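Heads up, one of the protein chains got dropped from this complex, but the rest are sitting where they should.
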Amino acid sequence: MTPGGWYEPGSSPLHRAPAGGKFAALLVLAAAVFALRSPAWLGAICAAVVLAYGVARVPLRRCAGVARSLAVLAAFVFVLQWWLLGAGQALVVCLRVVAALAAANLFTITTRIDDVVSAVEGGLAPLRRFGVRPDRIGLLVGLTLRAVAALSAIAAEVREAARARGAQRSVTAFAVPFLVRTLRHADELGEALAARGEGDG
Amino acid sequence: MVCDVSGSRNPLPAADLARTVVFAAFIAVLGIFPGVYVGGSGVPIVLQNAGPLLAGAVLGARRGAASVVLLLALTAIGLPLLSGGRAGIAPFVGPSGGFLLGWILSALVVGLIVERAKRPRLPVLLAATAAGLAADYLIGVPFLGLYTGDLPAAATQSLVFLPGDAAKVVAASLIAAVLHRALPGRLAGSAKRAP
Partner (left out) sequence: MIEFEDVGHSYGERVVLTGVDLRLAERRVAFVGANGSGKSTLARMINGLVAPTSGRVLVDGLDPSRQGREVRRRVGFVFTNPDSQIVMPTAGEDVAFSLRRAGLPRRERAERAAALLAEYGLGGYADHPAHQLSGGQKQVLALCAVLALDPAVLVCDEPTTLLDLRNKRRFVELLGGLEQQVVLVTHDLDLLGGFDRVVVIDGGRVVADDEPEPALRHYRALVT
């Protein structure tokens, strides 16, 4: 669990492009992918996305990772669609999957989470008058990442305890104590946040 | 000591925020910790998609759905919170993206049903989580149909996941039932909070 997530540092034009613009481009691409039905056009989009990976100089190791997971998914989708709808339609669906997912992954690989947060904060700023607090997104990111770390430690402890009682195969022996301690953690965190002035406006 | 005071009628908005955040993290951790065995089967399953059902059953509709929205929003901006470390927009634009978005409705439906029960026992929880799963399919299947261009085919292929999801409905209900018994008056449905 790294706060950095999928981001791959770099200095390509794609890395330097503003996150909001990249996101808008991604949405346009996704809409196009759903609207198009011609395998040739969809294939061209796939090729363009692959080219964009080159422009962004994504390390081969990451490319291979994305390709592998996409290949598994595409194969699964293709077989299923072939059986249900025939080969032609199966190809179209597969190309859609590959184009949309590869482009979305490229966005995540080339955009730092901080920049996404800033872009979202900027994009949501007009909603301020409706009581939305875009400036709190960074705070929510931090709080959630911290909670994931804390709950991971709790989950590991609970699993140890279940194992010690020889109950590692029972779903309730793990999940119930884990949930009880999760709720206790939430209560303690709520008190801690309140003590530190959260909710005081 | 902390148990003396925590949880009991804490009117502070920070408590709300904490539950939402911690439950979003809970669902994420269910995806990081694989290998929970259900019903004596030899194959460990990832419980993550039981998470939204549990969120609704434990926190109620509003906060349960809020925690799922938070989880999905943070996933979308790039935090690897979904099982297998998936992150970003990709999981949402993929063929099963609708099932992810359906988690929100799922938590909402489960919460609404559980909140109406005076003392949520296993039959109520089974019905609630089954309805929650149905709500998830209600969003997920048409989304998949959009992909394949054929709704009946999308419905047919979603049947592949039904046995596993049914097992998770049972697991979530069992877990929630034990929890409601262990913490009476603390969870959604079991007691109305003082105004």
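The first chain written gets the first letter, and so on, giving A and B; residue counts start at 1 in each chain.
Keep this in mind: contacts are C-beta pairs under 8 Å (C-beta built on N, C-alpha and C of every residue); 3 or more make two chains touch, one makes a residue touch a chain.
Note that the coordinates shown come from a computational prediction; the quantities given were computed from them, not determined experimentally.
Asker: Which residue from A:A17, A:A32 or A:A149 sits in contact with the chain not drawn here?
Answerer: A:A149
Asker: Could you tell me which of A:E8, A:D115 or A:E191 touches the chain that is not displayed?
Answerer: Only one of A:E8, A:D115 or A:E191 touches the chain omitted from view, namely A:E191.
Asker: For chain A, which residues lie in contact with the unshown chain of the complex?
Answerer: For chain A, the residues touching the absent chain are 3, 139, 142-143, 145-146, 149-150, 152-153, 185, 188-189, 191-197, 200-201.
In this text, only the chains that are shown with their structure count from here on.
Asker: Could you list, by residue number, the parts of chain A that touch chain B in their complex?
Answerer: Against chain B, the touching part of chain A is residues 1-3, 5-7, 23, 26, 30, 34, 37, 73, 77, 80-81, 84-85, 89, 92-93, 96-97, 100-101, 104-105, 107-108, 111, 113, 116-117, 120, 137, 140-141, 143-145, 147-148, 150-152, 155, 159, 168-172, 174-176, 179-180, 182-191, 193-194, 198-199.
Asker: For the complex, give me every residue of chain B touching chain A.
Answerer: Result: residues 2-3, 5-7, 10, 12-19, 21-26, 28-29, 32-33, 36-40, 47, 54, 58, 70-71, 74, 77-81, 87-90, 92-95, 146-150, 153, 156-157, 171, 174-175, 178-179, 182-183, 186 of chain B touch chain A.
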